[in-house]
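Read the structure below first, then the notes.
A single protein chain has been omitted; all remaining protein chains appear in their positions.
Right after this comes chain A.
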Amino acid sequence: MDEEVDLKNNDPILEAQQLTRRFGGLVAVNNVSFTVNKNEIFGLIGPNGAGKTTLFNLITGLVQPSGGKLLYCSKEIIKLRPHQIASQGIARTFQNIRLFGELTAIENIIVARHIHINSNVFTGVLGLPPAPKEEQNNKQKALELLNLVGLSNRATEKAHNLPYGDQRRLEIARALALEPQLLLLDEPAAGMNPNEKQNLSKFIRQITTDFDLTTILIEHHVPLVMGLCDRIAVLDFGQLIALGQPEKVRSDPAVIAAYLGVG
């Protein structure tokens, strides 16, 4: 893996240094180091069980590393609780959708605007300023996000009653409601047909620009990743076996071997 000349201005937002996570005897993430630059769309690929989701869990604090460092905006985040990491601007979706099932679509989004409201129990219950105005604003913002993912006509539907594809879209909207700087999408295209995948690809590019995001994307569908991402990291059995621009990763012998199951 040779050092590449980065086309983008080298402005790291996330840095993993020798990140490792063991589950018993299994090393799910093994000594992984990489840097994600601001406003990049960064792909994370690899065979099943390679450790991609575990890497997301490490970044969002849901899983503690066995070793290594993780810097977000040059600050160590490993010791932080998940909610603290989220409030610093890292939002995610889940591979196995984790919406608030009994809440409606719009409630799911409003919930995720938690840190953008200041009212406490007392101002909230009594409806004292700034609570009512904040609530109003919030609802407005939530409607805009629902509209963005094409779910404005399902606002009052319970999340678990939505079709699978809509649930995936709602999860993205919920993550955006946090107004993150870094967005982690775990297999957002799972279960979509080629046409939907195409649209999703466009959508991810659009939100990354419009919301000034940095996006890390786990995806099995290689053409989608190749077409969408600025750079791609390849994990195999927990190890980072390739990192670079799509053309380079595509022709990397180690990657080909991992995907063909040789070596």
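Here, a residue touches a chain if its C-beta (ideal position, glycine included) is under 8 Å from a C-beta of that chain, and two chains touch if they have at least 3 such contacts; residues count from 1.
Convention: contacts and distances are computed from a predicted model.
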Protein name (UniProt record) of the chain left out of view, among "Branched-chain amino acid ABC transporter permease", "Protein-glutamate O-methyltransferase CheR", "FAD-dependent oxidoreductase" or "Cystathionine beta-synthase": "Branched-chain amino acid ABC transporter permease"
Touching residue (missing chain; options A:N31, A:S87, A:S152 or A:Q198): A:S87
Which residue of A:I78, A:I115 or A:A155 touches the chain not shown here: A:I115
Hidden partner chain, touching residue among A:V32, A:L99 or A:V225: A:L99
Option touching the unshown chain, where A:E15, A:E107, A:E144 or A:E157 are the choices: A:E107
Residues of chain A in contact with the chain not shown: 60, 62, 81-83, 86-87, 91-92, 94, 98-103, 107, 110-112, 114-115, 117, 119-121, 124-127, 131, 135, 174, 178
